[in-house]
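Here's a structure for you.
Yeah, one chain of the complex is gone here, protein chain that is, but the others are all in their spots.
We just call them A and B in the order they show up, numbering each chain from 1.
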Amino acid sequence: MTDATLAAPPEETPLHVVVPASTLRTVVDVLGALVEECRMRFDADGVHVAAMDPATVASVSLDLSPAAFESYDVEERTLGVPLERLDDVLSMASGDDPVQLALDPETRRLTVAVAGLDYTMALVDPEAIRSPPDLAEMEFEYTAAVTLESTALSRSVRAADMVSSHATVGVDADDEAFVVSASGDTDDVRHRLAGDDLLDIDAGEAESLFSVDYLTALERPIPSGSEVTLELGMEIPMALSFEIAAGAGQVEYALSPRIAR
Amino acid sequence: MTDATLAAPPEETPLHVVVPASTLRTVVDVLGALVEECRMRFDADGVHVAAMDPATVASVSLDLSPAAFESYDVEERTLGVPLERLDDVLSMASGDDPVQLALDPETRRLTVAVAGLDYTMALVDPEAIRSPPDLAEMEFEYTAAVTLESTALSRSVRAADMVSSHATVGVDADDEAFVVSASGDTDDVRHRLAGDDLLDIDAGEAESLFSVDYLTALERPIPSGSEVTLELGMEIPMALSFEIAAGAGQVEYALSPRIAR
Partner (left out) sequence: MTDATLAAPPEETPLHVVVPASTLRTVVDVLGALVEECRMRFDADGVHVAAMDPATVASVSLDLSPAAFESYDVEERTLGVPLERLDDVLSMASGDDPVQLALDPETRRLTVAVAGLDYTMALVDPEAIRSPPDLAEMEFEYTAAVTLESTALSRSVRAADMVSSHATVGVDADDEAFVVSASGDTDDVRHRLAGDDLLDIDAGEAESLFSVDYLTALERPIPSGSEVTLELGMEIPMALSFEIAAGAGQVEYALSPRIAR
């Protein structure tokens, strides 16, 4: 594949950025785990997204600093972005192809240019996208925090999925262990990580029951090789955070617990 | 896999050829894009096939010279070949395994031998296969020609497929660019190739509308790494040609335009 030059952006555009395809793909995957479209706010500090899934069980907060971009020239603005169509366009890019996003101020459409391809995308009215509650206002009393590799978390969730649609996620304070367990009709499973299997642990008693489907949806888009931090408490939501774009971006998921059966 | 010797052909056969599996597989894929069975003419100059898809939207002309064969010993003859079954047999071959085709004059069946396997295939009556119109009689006034890598053409077609079932394929004479564009309900896409992204261009104004499904069907069997030449005009069929068998074979597709909407 020859490396095509990007088309010139519209002459007067309030938004013109260039970002590696792999970074934008991670952003789309992370948000797409919960919503089909989202409000994406561009300002001098970068891109900010807060969204909540339609069942209001999980929310996501994503920040991407201008350092994640090859070029970043924006006036403050909020776009309503259809994630699946952006994903389609990104499927045409390979690896770190630069992707140029430019807003056409007249048509209010977003031009996505990558490797010789110009895709003109109709945006969604941001007002028509439901606002999530302000996450900063929700303060939970976390009693434990664990940092582990994304592959280890993925294994925990797959293990629980073998026997049940619900998993207990918690910390055993005495053993300084992170424990995911699930009980099915006949079989039980327990995945226990301690010592060198964890990158870090701030151990206190913590245990809550979560939907395995949601856990799967949240861990799937985490880039492999990531370090993931879980904040946990007793019967409260978990916070699941990790870096993207080599540290130039930050994601935090919050997942509500299920009522214990 | 041990390299099995090929079975001896029938003693008196009007047709006995040996060809690398990869070459025969390409032939089957190229023809299979449009038809399920075809008339395959063998003579001293090689193998010749002309076929048209049942909807009479696209046709194919394929020639394979004796140089493409490891052994070529034929009396002039036309066979009616069921392509899907030949494809099944080829799925048993790996890479460049030699494939032997021999016609049994008594049973009128074709013996396909590859790597220890003998497959005896009932042929189709060639008279029962519809003849395509004589392509040589159809002369179109092409105003432009473009040569590009098969992967670049494939990207153009995939791009159009994201938004519509129809794509405009043409040449921008001023910019000496090959342009594929498509318009969907809300989104547009445009793939533009010029300069080093093309292998050759003979630029004149050209633009016609084509079915994306047919474009996909025709570009899919083109061996990767091929150079493809498109001949284009104003609202006329396109000719799409490429070499197979390292130059010992030639394929030309013709695709009728759709009436502009």
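By definition in this document, a residue touches a chain if its C-beta (ideal position, glycine included) is under 8 Å from a C-beta of that chain, and two chains touch if they have at least 3 such contacts.
Note that the structure is a prediction, hence the values are computed from the model and not measured.
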| item | value |
| --- | --- |
| Residue among A:Arg25, A:Arg85, A:His191 or A:Arg258 touching the omitted chain | A:His191 |
| Residue, one of B:Ala21, B:Leu34, B:Val89 or B:Ala254, that touches the chain absent here | B:Val89 |
| Residues in subunit B touching the chain absent from view | 1-2, 4, 7, 85, 88-89, 92, 115-122 |
| Absent-chain interface as seen on subunit A, which is shown | 151-152, 155, 158-159, 162-163, 186-193, 196-197 |
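Definition applied: only the chains that are shown with their structure count from here on.
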| item | value |
| --- | --- |
| Where subunit A and subunit B are represented by their mean Cα positions, the distance between them in whole Å | 45 |
